[in-house]
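Note that this complex is displayed minus one protein chain, with the remaining chains in position.
So, chain A:
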Amino acid sequence: MAKILIVAEHAGGKLNQSTAKCVACASTISGAEIHVAVFATDGAPVAAEAAKIQGVKTVLTVNNAANAEPLAAVLAPQVAAVAANYTHVFGPSTTFGKDLMPRVAALLGVGQLSDIMAAEGAYKFRRPVYAGNAIITVEAPQDKKLVATVRTASFQAAPEGGSASVEAANVSASLPSHTRFVTRSAAATGRPDLQTAPRVVSGGRALGSSDNFKIIFSLADKLGAAVGASRAAVDAGYAANDLQVGQTGKIIAPELYVAVGISGAIQHLTGIKDARTIVAINKDAEAPIFEVADIGLVGDLFTVLPELEKALG
């Protein structure tokens, strides 16, 4: 029977929703026993949140002053130590999980499976390759521990309503001092978070300047949406790097995605293919974005957006 350990992602004493998505993925493996581990300086508040996720049996806290920041080199030996009692170890396919899980796998002497979209059994999964141009079915050996990341956009967060027990775990692992946290700069926007927002408005190269990009923020505010961007817009400095949507940025699955002045390169589309409704505004009727759009409008964004804002009242 599968006994699955999920590494909790958290910041500022709050659990990230990616953890409940990993639980949702693990819950699709029949008969799985699911535990969540919180590595922190004081994991109690985060563990209390994790204990409420439906499907979780036990939450382990691993408290250590060294866990103040999520440094993969420091966390990996601890995760590997806790993993001894499990058949599977899952983390989210966020930058946190992508940084950490391969290091854990290598310490355990096993490979890692990236971006699980669906579990077809405890050792059989589907995942995207080639920027989502192909979906592969992969079988993992049953006699090895399976370390994997879960493609968070493929799962709805498991709901609350659980009441797992919380236990402190003692981990003896020697932790390196060769990697040190210096600083983190997050733009506090007051806007919804791109990865979890039900609505997203994204702007592309067509915006032409960071000043012009403000009309994307303005439409987003009108819709209560998060803001995203294409790589071209980020490279050009119109939008911050953490707003990039796509193969190598964020993979998202909002109810509504509005792509403004974005051509629809395959690398961008792979980040939005799970969106419920895609709206495209582009002046080129031949732009590939229209091939995936549910609602398409050919027009100049600089006239369409002001009109749209007005029409929305």
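What we mean here is this: a residue touches a chain if its C-beta (ideal position, glycine included) is under 8 Å from a C-beta of that chain, and two chains touch if they have at least 3 such contacts; residues count from 1.
By our rule, contacts and distances are computed from a predicted model.
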Hidden chain of the complex, named as in its UniProt record, picked from "Electron transfer flavoprotein subunit beta", "Intermembrane phospholipid transport system permease protein MlaE", "Indolepyruvate oxidoreductase subunit IorA" or "ATP-binding protein": "Electron transfer flavoprotein subunit beta"
Chain not shown: contacting residue from A:A76, A:A119, A:A229 or A:I262: A:A76
Footprint left on chain A by the chain that the document does not show: 11, 71-73, 76, 94-96, 98-107, 110-115, 128-141, 144, 176, 178-187, 195, 199, 223, 231, 234-235, 240-242, 247-248, 250, 255-256, 266-267, 273, 277-279, 290, 292-299, 304, 307-308, 311-312
